[in-house]
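Just one protein chain is left out here, and the rest sit where they should.
Going in written order, the chains are labelled A and B, and every chain counts its residues from 1.
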Amino acid sequence: MNAVIEYAPLLWQGLLTTLTVTVLGGALCLVVAFAAGLARLSRHRILRWPAGVFIEVFRGTSLLVQMFWLFFALPFFGIQLHPLTAAVLALGLNEGAYAAEVVRGAIASRAKGQTEACIALGMEPALRLRRIIIPQSIPAMLPPFGNVMVDLLKNTSLVSLVTVADLTFSAQMIRSTTGQTTAIFTTILVMYFVLSYLLTLLTAWLEKRFALDRKALTLQRKENILMKVGAA
Amino acid sequence: MIWDNAFAISILPILLQGLWTTVHITVVGTLLAAGLGLVFAVLRRLAIPVLSKVIAFLVVFVRGTPLLVQAYVAFFVLPSYGISFDALTTGIVVIGVNYSAYMAEVYRSGIQGVSKGQWEAATALSLPGTRTWGRIVLPQAIRTVVPMLGNYLIQMFKDSAVLSAITVVELMATAQAIGSSNFRYLEPLTLAALLFLAVSYPASRLVNRLERRYAPQH
Partner (left out) sequence: MRPSTEPQPRTSGVALPPDPIIRFENVSKNWGTNHVLKSLNFDVAPGEKVSIIGPSGSGKTTILRILMTLETPSEGKVTVDGDTLWDVSLGQKVRETRQLRETRKKIGMVFQQFNLFPHMTAMENIIEAPIHVLGMNKAEARERAAELLNLVGLGKHMNHTPPQMSGGQQQRVAIARALAMRPKVLLFDEPTSALDPELIGEVLNVIRNLAHTTDMTMLMVTHEMRFAEEISDRVVMFDNGAAVESGPPAQIFKDPQQERTRSFLRAVLQH
């Protein structure tokens, strides 16, 4: 355990990097997911087609290959990315491709009647998506999004292989300098586990928050209170 | 010209060898995961004091931690306790155990999906426990698991690249080695990506088709 305590600052730095990569990658993942997922559902082939190719390529190859490609192969085109940039880009695009299918699936499975009701009310496609179809699809998206985010968090450990000094990278450094292999790896396993668990809790909280009839329940509660106040 | 075609062609045979190793890892790893997962799921369901709880926790723990770190543990930590295999075997065991945690969940929901009436009918016929499991419950549960097996197989195929970090010489490690010894990464990495895609894309189309055909009828 000595090594763990002695090198705690290094682990702390690693943890911060892991969190940074997770947050940045997660944000990119969400943007990519909605852009590609919605494009996939578009009526226009020029949007649907590239989105389809993007999704299949990024889901069909390994994240590690993508990350290495961005880091080692892109320089041959004169583009040298910072390791952190390459890492975040690979994570965001890869997990985004998976999440795009979540977005597509959730929206495509919306009842046809909802779209028809919107048309009957004169709502244009953009308004339909923004006000009705996407908000309704969010509850269905949340659990799989939660899984994607946990995946993304775990996959941040791969960034250590392109020299980003995350938690795994720090652990490897401490291992090679101190040789206290068991202690150090046990520590970071537990740390990753706690982070995954927190993400799961966050998803569960969001699910409850976005459940379809929760809003109505709160409004009703307010109403009841008002009525009681009025009666008093 | 950025892309060196002659170089690309010259390295293709070695890359194909790497691909072969990747396929080998995937097939053996999936079999291991399917078997272990089943054992975990049944042990959990049997509600054996302590053991079932421990397994439940292990499943959650494995799912909550990175495959790469698990591989490091197997590669660096286990040998100091006298457990040591070659890199390839270690890699297969690690990825098999990792996926068994996911498979266990799939089996578990499959077992839960077998209706209470099936259990009651087995009791009414005084079938012994092993018979109930072996002939009534598992055959019904596994039917729902088979399509998922295909999805996990494809996922493992891509995930196995992570094992390159513990010196398993599969497709990714081969590409990397070619890259670093020739100072040319573009061709090996691009070819590696294409090879992954060439296998996993048709495979996932196939699995999708099977999934639709064998979708549970409600």
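Here are a few things to note about the model shown:
Note that a contact is a pair of C-beta atoms (placed from the backbone, for glycine too) under 8 Å apart; a residue touches a chain by one contact, two chains touch by 3 or more.
These numbers come from a predicted model, not from an experiment.
Hidden chain, full complex: it touches shown chains A.
Screening A:L19, A:L41, A:V57 or A:M123 for touch with the missing chain picks out A:M123.
Only one of A:L15, A:L47, A:L81 or A:I132 touches the absent chain when the whole complex is considered: A:I132. Interface residues of subunit A facing the missing partner chain: 111, 113-114, 116-117, 119-124, 127, 131-132, 135-136, 139, 212-213, 215-216, 219-220, 223.
Operating definition for what follows: only the chains that are shown with their structure count from here on.
Rounded to whole angstrom units, the spacing between the C-alpha centres of subunit A and subunit B is 22.
Residues of subunit B that touch subunit A in their complex: 2, 61, 63-70, 72-73, 76-77, 80, 158-159, 161-162, 164-165, 172, 175-176, 179, 184-186, 189-190, 192-193, 196-197, 200-201, 204. Across the complex, subunit A meets subunit B through its residues 56-57, 59-66, 68-69, 72-73, 75-77, 150, 154-158, 160-161, 168, 171-172, 175, 181-182, 185, 188-189, 192-193, 196-197.
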